[in-house]
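Yeah, one chain of the complex is gone here, protein chain that is, but the others are all in their spots.
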Amino acid sequence: MLWLNLILGRRGSPLFKAVISDAKLFRNIISAVSTLVEEANLDLDPEGLEVRAMDPSHVAMVDLDLPRDAFQEYECPQSVTIRLGLDGLIKLLKRAKANEKVMITYNMETKKIELTVRNEVKKEFIISTLEAVEEKTPTPKITFKSRVKMTSASLREIIDDAQAIGDSIIFETTPEKLIVLVEGELNSAKFELDKNSPAVVEFTAEEPSKASFNLTYLADMVRAGASSSEILNLEFSTNMPLKLEFPLPQSGSLSYYLAPRIEAE
Amino acid sequence: MLWLNLILGRRGSPLFKAVISDAKLFRNIISAVSTLVEEANLDLDPEGLEVRAMDPSHVAMVDLDLPRDAFQEYECPQSVTIRLGLDGLIKLLKRAKANEKVMITYNMETKKIELTVRNEVKKEFIISTLEAVEEKTPTPKITFKSRVKMTSASLREIIDDAQAIGDSIIFETTPEKLIVLVEGELNSAKFELDKNSPAVVEFTAEEPSKASFNLTYLADMVRAGASSSEILNLEFSTNMPLKLEFPLPQSGSLSYYLAPRIEAE
Partner (left out) sequence: MLWLNLILGRRGSPLFKAVISDAKLFRNIISAVSTLVEEANLDLDPEGLEVRAMDPSHVAMVDLDLPRDAFQEYECPQSVTIRLGLDGLIKLLKRAKANEKVMITYNMETKKIELTVRNEVKKEFIISTLEAVEEKTPTPKITFKSRVKMTSASLREIIDDAQAIGDSIIFETTPEKLIVLVEGELNSAKFELDKNSPAVVEFTAEEPSKASFNLTYLADMVRAGASSSEILNLEFSTNMPLKLEFPLPQSGSLSYYLAPRIEAE
């Protein structure tokens, strides 16, 4: 690998090069990160790409893991961290059509990212990176008592319904079902998802769990994740943070963590 | 019926229970009432549901008549009037998919309405009712000289065209046709609907009639009604209120009354 590294260095060639086979999926994944932060560190190494970021209010966290086989091609001889404004990247990825192939390279000397798309027109987009900011976001270590593997569409429907009523939500498990509660000024709603519902893939409630969450954060997460993955894992315990994990179609995963709302007593 | 009433009372069961087989149609009908008023009295009795309301400026009136056979199931052992904010109900009905079955119940003790939808998730929405307000809106007794039964789409097209030009409209009949006139600052338009046009189902002009109406009110009525019924009855006389009646698909009807604009002389 050293040899390749030297070659790349000598020629002023890009340090990092990857080919994305589905521009729309990649855009949805980056958008999923941008629901929490405007800028982020992209950690690239020979094994793949990782983004870990905490939202400014420290209520929520995102952990994106894209191993090298999530890309059609992937070359990254040495570790590098690139800091980037996500909206600029998303705006340009929007310009690629669905299923269009996009080549991404990073040039260490110019500190610029280049996106290349070839159809009837050859297009090169150059994106400036930002000054690196040291940012270590550790993954929370939590043991979850309740786990529901279910269709993203069903949770999204519940969340959309709930937003018509209030701005916080309670998740609750019994041994038999997931219950979701929302209360507004005038109206309220209760959703029951039985463990035998066709929308449920796996259901585990080691002990009954109950916790309340900010609905705006949760809705952003569920919508962003549902646009990349048809299945999700919802994990929570009583009055603890929840984890929402979306396995990505080709390889890798997108995970969110959200702190519970603790009601003043 | 007394026996059922007693049973219902004893168990704290709902007083009123109905099943709607097409949530979207029901939402369109309630929305048609909400074009005139934000809150309304729903008068429920063993024969069906009626809503009669006058808009705050007393220019327009709506009369919704939904007999029991407009519902897939209907139980209402005794008369009751429920006052409700319509926007909250519409917002929740929007959450049901088209053709989805919705059960509506009213619980006399809690004074709450409950909407229940069952698909992969069981959903219960609870809506608070408002303090009852005595409100008697008598149906106008008018003899109309001109009557046109026509497709809702054609009147809607005329109204949409007219709104591109001005904000009041004149309806006029000759023995042969309906004429609609609109005049704006720079532009004007004239629409002629011959009694033999394929858009006309029945045409009666006992005497030539002519009256002017506020176009904003009329447009709201025609759009709201056209989303529930493909046919309408337009009835008017010279300088008298018009009646716009939409027969509803399953059973019942939605009628609007609109006072004429009398030009200052």
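Per-chain residue numbering starts at 1, and chain names A and B are given in the order in which the chains are listed.
We take it that contacts are C-beta pairs under 8 Å (C-beta built on N, C-alpha and C of every residue); 3 or more make two chains touch, one makes a residue touch a chain.
Since we're looking at a predicted model, the values are computed, not measured.
Enquirer: For the chain not shown, which residue from B:Ile158, B:Ala205, B:Leu244 or B:Ala259 touches it across the whole complex?
Expert: B:Ile158
Enquirer: Quick one: say which of A:Gly88, A:Gly166 or A:Pro247 touches the chain that got left out.
Expert: A:Gly88
Enquirer: Looking at the whole complex, which of B:Asn107, B:Ser197 or B:Ser227 touches the chain that is not displayed?
Expert: For the chain that is not drawn, the touching residue is B:Ser197.
Enquirer: Any idea which of A:Glu47, A:Glu124 or A:Glu207 touches the chain not displayed?
Expert: A:Glu124
Enquirer: Would you write out the residues of chain B that touch the absent chain, in ascending order?
Expert: 154, 157-158, 160-161, 164-165, 186-194, 197-199
Enquirer: In the full complex, which residues of chain A touch the absent chain?
Expert: Residues of chain A in contact with the hidden chain: 85, 88, 91-92, 94-95, 120-128.
Definition applied: only the chains that are shown with their structure count from here on.
Enquirer: How many Å are there between the centre of chain A and the centre of chain B, using C-alpha atoms for each centre?
Expert: For chain A versus chain B, the centre distance works out to 46 Å.
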